[in-house]
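One protein chain is absent from this view; the other protein chains keep their places.
Then we have subunit A:
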Amino acid sequence: MRNFKTTALLLTVPASLVAIGLYAAPILQVLALSLTEPKLGFANYQSLFANAAVGRVVMTTLKVSVMTTVLTVLASYIVAFAIIHMSAGWRRISLFLVLVPFWISVLVRAFSWITILRRRGVLNSALMEAGVISTPLDLVYNLLGVTIGMVHYMMPFAILLLYANLSDIDRRIMQAARSLGARPATIFWRVWLPLSLPGIALATLFVFVFSLGFLVTPALLGAGKTLMIAEYISVQISSTSRWDLATSLSTMLLLVVGIIVFAAMRSPALRAAFVARPQQ
């Protein structure tokens, strides 16, 4: 037994080395750079708070992330709720369709949205030809476009998280509610919704945290006009070589995400999401 445990532990060593070498070490290096570039101290962090450009980028990031989270969780809940009510056959087909976007590169998806949403894109042309609008709508290269792309990217994750949570709920509880005289709307608000709060909390946290660090989608669909933190950091490193700004902003982002996750995990709803419910 002891031998087996030692062997099992040894087997994790290669993966651990890779993780430390490729993940932990660079992060520590970023942290080190943020404190030493160009000279030792917290000066980089102080200047972050004084930097108006950084302030604007943070505000944009928050705005896009909140919008993305709200829209994604709302839409995904509707989809997941519908899927668990389908017959087994339709459920398989629907879950397959939910997974399809995973096979398509995020880059391809962003460019596809551009072809659909741009001023002379598919959607605007169709609407103009139909006579619904006379001048093309600004659907992309702005907050709206970025949000559309991000919601599209995040939805499969959120749907799967919510689907897992919703399909765990004992359906006899709904029958019990009906036998007690509750109609569908009452059952939804008083039973389904409270019972799915752990799933909703988990999906919200996941989507929000993921959105904060989004790079490719906002970069392409925002085209530099709607600038989010990740793209801003990327620009500081690759174009302007502002390592001090890039590393301190990266560290701040990591810290904020860490605090959010830590705080959220203390909420009862999220704790419930990670505690196995006793099956009755």
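Here are some notes:
Simple rule for what comes next: contacts are C-beta pairs under 8 Å (C-beta built on N, C-alpha and C of every residue); 3 or more make two chains touch, one makes a residue touch a chain; residues count from 1.
What we mean here is this: contacts and distances are computed from a predicted model.
The chain absent from the displayed complex carries the UniProt protein name "Spermidine/putrescine import ATP-binding protein PotA", chosen from "Phenylacetate-CoA oxygenase subunit PaaJ", "AIM24 family protein", "Spermidine/putrescine import ATP-binding protein PotA" or "ATP phosphoribosyltransferase".
If you put the hidden chain back, the residue from A:59, A:78, A:93 or A:173 that touches it is A:173. In the complete assembly, the contact with the undisplayed chain comes from A:191, out of A:191, A:237 or A:254. Contact between subunit A and the unshown chain involves residues 170, 172-173, 175-183, 186, 190-191, 194-195, 277-278, 280.
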